[in-house]
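Not every chain of the complex is shown here; the ones you see sit where they belong.
Chains here go by letter, A and B, matching the order in which they are written, and residues are numbered from 1 within each.
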Amino acid sequence: MSDEVNQQPKLWTGNHYNEGIGRDDIFDKLREECGVFGVFGVRDAATLGYYGLHTLQHRGEESSGICAVDSVEGTFNYHRGMGLVKEVFDQKTLESLPGDRVIGHVRYSTAGESKLANAQPLIFKYRDGDLAIATNGNIVNAPSIRRELESQGSIFQTTSDTEVIAHLIARSSKDFVNAAKDALQRIIGGFAFLIMTNEKLIVASDAHGLRPLVMGRLDGGYVFASETCALETVGAEYERDVQPGEMLVLDRDGLKLDRFEKLERRATCAMEYIYFARPDSDINGINLHSARKRMGQTLALEAFVDADVVTGVPDSSISAAIGYAEQTGIPYELGLIKNKYTGRTFIQPSQELREKGVKMKLSAVRKVVEGKRVVMIDDSIVRGTTSLRIVNLLREAGATEVHVRITSPPFMNPCYYGIDTPDRKELIASQKTVEEIRQAINADSIYFLSHDGFIDSVGGNDGEYNRGMCLACFDNDYPTPVDPTSEKSCSC
Amino acid sequence: MSDEVNQQPKLWTGNHYNEGIGRDDIFDKLREECGVFGVFGVRDAATLGYYGLHTLQHRGEESSGICAVDSVEGTFNYHRGMGLVKEVFDQKTLESLPGDRVIGHVRYSTAGESKLANAQPLIFKYRDGDLAIATNGNIVNAPSIRRELESQGSIFQTTSDTEVIAHLIARSSKDFVNAAKDALQRIIGGFAFLIMTNEKLIVASDAHGLRPLVMGRLDGGYVFASETCALETVGAEYERDVQPGEMLVLDRDGLKLDRFEKLERRATCAMEYIYFARPDSDINGINLHSARKRMGQTLALEAFVDADVVTGVPDSSISAAIGYAEQTGIPYELGLIKNKYTGRTFIQPSQELREKGVKMKLSAVRKVVEGKRVVMIDDSIVRGTTSLRIVNLLREAGATEVHVRITSPPFMNPCYYGIDTPDRKELIASQKTVEEIRQAINADSIYFLSHDGFIDSVGGNDGEYNRGMCLACFDNDYPTPVDPTSEKSCSC
């Protein structure tokens, strides 16, 4: 018994995801589920939220939302909608969200689950007033908590597991902060939380710091974001990453540090380093452009191949391709180019047109690759369908050889912490040998960055952080108990 | 601590209600709060819902919604939006709502409270699956029930009191039907309820039948509607009015009659007869065009005045004006005409323009009224501002005398059962004598239909129904306990 929510405004229901065209293009890429942004104690907080969320847009393109607390009255005002930040908000809407405190959210979801009702921040009314929650990540034990709550008579408004947090808080007899602390202790998973009431803001990261979350300072107030690039955009000064198991409480009396869980080993999602986060962001002090460039350099050391041209699959593998080129001396070229205008309303070419040569959003540059041996750098291979398509694009444009180099180990295990991954049996690396993958994607050679090579590349010279990653998608070593029968990989 | 919900799609947020122009035009008319429509066991139920709700549009122009149960899977699909039925739904949306069971809703709300989050049907997920509720009316004791539920940890998603029903059901240890029965017994007020689960539909009317609700048959299935005109539109055959305190349960086994309250005196809202319901609808077997014509005839008998022309304030007072004209022999004329294109997006003329003569949506017809003594029939006077404006329109168009005749007794007391009425101190009839009202609206004479004349007009020759009305707005005799400190007059 499920619930199909269809609250989208009539005007843009006609989106093309429903038509099944371009499906595997869309699905053969891992998707970050969400980005969060919060402001406490800075004037025009909603406008800062607009710029912050816009900067985090790559973490979720499907819906956007901001909830603001009016500084004078303490009342909530919010706006959520389907679409990009720039589409959901206009000047007038921002003006309707006065105050110096906001939490905001951008969300990705697959087409069928794209629902305005699930758009965050989620808003609740309970005994003590209003409650708004924005989250990035997934609560592994949400289904069982939800069943328990429902059996006690709780009503849910969304399919989002985030809602269990609100119920746990509302049903507690403790004050808000302690109720929230209890709730955070009960849930297991990978998550970054912003929880706001009429008076307080709680910022929390799961016990392993699986999802990134950083704190900055601006004009005497505080800014929180999934990535440092959003701090930079609003002019905030980076202060530090929120620590695993930490719970920050902000109210009229300022910031109070607390934790709901003692610090265990850090296990930040490896795919954030490889693919999700913007290259100009830093995670745990490591800049991602630099880390990716080192991955390319390490790849070059581990798997050099004689070639004429190095090219990266845009946009995520440009840094690594530059590193590979620098290390090998093979020229880096724009062998693949992406149309930057392609977006939600773009009509994907039909199968017939694609077979006739109409290109999807990526083109190979004939003059650059024609007659050349090409090293093609990519960040990961999920199902293999996109890789096959890109290799073929290069061959059709005249590449004589295509050598695929991947900046991560083989992706073999699903994520339970907020990454939208297909079933294990659809993950090509869990089903085929490396040689079989090479054949499947029509490459002349293929190489996946080694486990150690990857860790070294991320960590640079500093050993501390290396041990700080969740590598479960590569090595099946999940930092928390997981439920392998669960289909859900995201709470938001 | 209140909550301003701003989920409207960006595109039409710029509505002109915010600008404060035309305010008193909008507010000096009583507003029905809602209309409901349900189908059980008829193919293409959502399309029938579309036509049914469109026919009930006069009961609520602000938001529309339909929730359908898929006949095969029992799953919920729904769509709600701000705007008229024809704006909220298109062919594609209706097709996304398959099944033979729906409940639907149209809703009026004043500008500031116009919120998509409160749009009905409200949808909940609870222990036993999905729950959808559409209601017309008001629960007088909802605030206290809500406080009790919140103190037990319940979370609310809306400001709508309707939500308490869902919580009462979800928290009950009984099965759905008995839980709903308990819930209906706990609440006090005037309401028509449609409550749908994945398998059942419950239809209920409050203990006094304050809000109209009728049942029809179509193609072996059932249709429920606030008014008979909606049955007519979809080709359903009227069967009977739902009785006060009745609870109909529909499921795979058909229709089962039950009641949650023993039948007391019927007390159907008098304003439904006077103004709200469409003239082609019947309530308790009485056609409203005919009833209103009789009100006009009775007015003529009670308060004849020598005049040249009878005119009615469109659209609601046309029937009564015809009755007055027939009874007196004074010709009925179109002395006032309403622009049928005026709607939500219409830009109301500014105060400056109105003073310069730019007309609001109503015009007086100069050639009809110039040099004439005019009898102007209207259904009620709330604050008096609109009446003053219309009388002045007629005078500016050359009427030499304007005699106002009102088809109801003076409206003196607020409604607690789903009619949006201003505070008592803004009700002109509770503040002024009839003579003072005459002066305030600049009429040559004024007369309000007598209490008995009104009852007789509605009932015609049949005494049974006369005793069946709630006349509290005229005589302060409320059929239930009410809380005079409550500002809320509507649950939906």
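The criterion applied here is as follows: contacts are C-beta pairs under 8 Å (C-beta built on N, C-alpha and C of every residue); 3 or more make two chains touch, one makes a residue touch a chain.
Since the model is a prediction, treat every value here as computed from it, not as a measurement.
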Number of identical chains forming the whole complex, with 2 shown: 4
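FYI, only the chains that are shown with their structure count from here on.
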Chain B to chain A touching residues, read off their complex: 1-7, 9-11, 13-14, 73-81, 87-90, 92-93, 96-97, 116-117, 123-127, 129-131, 150-159, 166-167, 170-172, 198
